[in-house]
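One structure is given below, represented as structure tokens, and several questions about it will come after.
Left out: one protein chain. Kept in place: all the others.
Which chain is which? They are A and B, in the order written, and residues in each are numbered from 1.
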Amino acid sequence: MATVTQQPPPPRAPSPSPPPAPVPRVKPARRRGRRTPYLLLLPGLLWLVVFFVLPVAYQASTSVQTGSLEEGYEVTWHFATYGDALSAYWPQFVRSVLYAASATVLCLVLGYPLAYLIAFRAGRWRNLIMILVIAPFFAGFLIRTLAWKTILADGGYVVGALDALHVLDVTSWLGWTAGDRVLATPLAVVCGLTYTFLPFMILPLYTSLERIDPRLHEAANDLYAGPATTFRRVTLPLSMPGVVSGTLLTFIPATGDYINADLLGSTDTRMIGNVIQTQFLRVLDYPTAAALSFLLMAAILCAVTVHIRTSGTEDLV
Amino acid sequence: MRTTHDTDARGGDVRLTGLGKTYGAFTAVHPLDLTVPEGSFFALLGASGCGKTTTLRMIAGLEEPTSGTVHLGDQDVTALPPYKRPVNTVFQSYALFPHLDVFENVAFGLRRRGVKNVRKQVGEMLELVQLGEQARRKPHRLSGGQQQRVAVARALINHPRVLLLDEPLGALDLKLRRQMQLELKRIQTEVGITFVHVTHDQEEAMTMADTVAVMNGGRVEQLGPPTELYENPRTTFVANFLGTSNFIEADVDTRSGDDLVLKAGGGRLVLPSARNSGPTAAGGKVLLGVRPEKIALVHADDAGRVPEGRNRITGRISDSSYLGVSTQFVVDSPVCTAFEVYVQNVDRDPRLVPGAEVVLHWNPAHTFGLDAAQSLLAGTVDPAGVETAGKEAI
Partner (left out) sequence: MAFLDRLKRRLVVVAGLLTLGYLLLPVAVVAVFSFNRPRGRFNYEWQEFSADAWKDPCGVSGLCGSLSLSLRIALWATLGATVLGTMTAFALARYRFRARGAVNSLVFLPMAMPEVVMAASLLTLFLNMGVRLGFWTILIAHVMFCLSFVVVAVKARVMSMDPRLEQAAQDLYAGPLQTFLRVTLPIAAPGIAAGALLAFALSFDDFVITNFTSGSTVTFPMFVWGSAQRGTPVQINVVGTAMFVVAVLLVLISMAVGNRRGRQRT
């Protein structure tokens, strides 16, 4: 933008525009209707309202109902359900947050180098690596998770190697594994969660890294920053939006996940998702299940808020 | 409408009557009356945000005027949507359709109007802009100059009654821009269509257009052929925006024949009445202007050799820069600090160095008078600065 200092025209400036003559106002004969955006929105919005907002609202009312399956339920503003649910299932809550947080950190640690590799070092292999990151999706989430049962099987190569390196002694001492077993332990569940949500970390990281002009690295190097400093002072801060959205995309679904805990864990690794699923589909205690859902949402909301506050990118969401 | 050309309303005239545009409290274009005669190359010149692009877009139908009408010839097109107006636009940064190749881009308008066999017409048009070879390329594979020519071809093939060009050369580098200026001028002469050209580059407007309207703050400050605008500006904005001007604040003293005699400092300066747009009564304050290249400079020792009948002032050289073709002097004088003078390097006087006492003199016919009630600095943006900041808020 030019810094034009525009003076108001001089009072007697000769101008071909005489003072506004009585000109008829143009009638808005055409112009696309004001209703167009609403018409475009209507179907999609209706769908979301009926099949998303309404159910969640209904769920909220269910959580304060009492009654039984046989006699029907009634809204009695029975908030005690929340307290009961929390006191009964707090270990699962804590476990969910802990597992999800561990998986998120692992995803970040594992995902960042790969995202960096694709963004800056892959050269002509970039597209191929991208395909390899995304393509496993198509092999099916459950099938791939089941494959971990084979990989982490008792007496398998992985467990054998970890045992030989005495890693299992340490992890068992920490309570992550049990004896010479990895399967059906917290480690297996966290490993599965990490695996499941890793692409959700890599893709946003890659997107924000890819936007960084490589010349910034050169500029940093030119200004006496070594590789480590360049990374710490330039690359990492610029990739923060990717880090934040990546951690959110990993943490939120990981907290509610119950497949990994079910397939790779044991009854001691049950997460809150397992409880909700069981309450809904097996025990059929709908108020408790609904209350648990909302408690889970609240927990996630708290964690996300804290996370966004501390990472200082509030404009992201 | 005293400055517009006298023309009867023919097919390609563009007539704007009270055309204005406001956005909330902001007035982008004050109600404007303007006639662009058929077949002319008309330029709207001004800095970013002066309303020139808004005016163009109102002619194109892309912007709805708040007041006034647009006529093409006798037809009132104010209420017509852009796709029903016999007007085409060369957009800023071209807006070529990225999913269509050059041929299809150029054929777009013909096809929309239901022309069945477009091959021959498109071929001829591509020849006109020398792009026959590139017909099957996608726009992003073309150079800037080629893209620009596609944009022109895409608009011209529809034989619009008026072609609107919105900063068409803004994205090109300097050398290419010069070349395309001549090219556009050639095409305009060849097809004879009315061109309305929006630009912030005064040189571009002066080279190409036969009529230039200088816009500032949503109003047309002055309208006329480039020479008239340059030689006889009516406002300080025009005087500064087109080239450089020196100003002397003076008081009207007496009238002598067709001339006014003014007092400035201790001296007297002559100004032809016809070239004065300021006050004429005795005691009136006038800004007296003169262009740097109209001034001759002699050393104070040679003051006696200055012919009679010329305006003259004395001063001291404070700075000089040698530019090859000419030398630019900055002269401090009692009536005006920092007087700029361009002297052709014919016979260089070695005494003319900073510190030297000099006499400046010029033909009174080159003097112009402006109302002193306006800012001296209006329009004084370094032209290079304006050029590099081409993007205009739409």
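Following the convention adopted for this analysis, a residue touches a chain if its C-beta (ideal position, glycine included) is under 8 Å from a C-beta of that chain, and two chains touch if they have at least 3 such contacts.
What you see is a predicted model, and the numbers here were worked out from it, not measured in a lab.
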item	value
Options A:G111, A:P186, A:G242 or A:G265, residue touching the unrepresented chain	A:G111
Residue ranges of subunit B at the interface with the undisplayed chain	60-62, 81-84, 87-89, 91-93, 95-99, 108-109, 112-113, 136-138, 141, 154-155, 158
For subunit A, the residues touching the chain missing from this view	32, 36-38, 40-41, 43-45, 47-49, 51-56, 58-59, 62, 110-111, 113-118, 121, 127, 129, 131-133, 135-151, 153, 195, 198-199, 202, 227-228, 248, 252-253, 255-259, 263, 273, 276-277, 280-281, 286, 289-290, 293, 296-297, 300, 304, 317
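FYI, only the chains that are shown with their structure count from here on.
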item	value
Separation of subunit A from subunit B, taking each centre as the mean of its C-alpha atoms, in whole Å	56
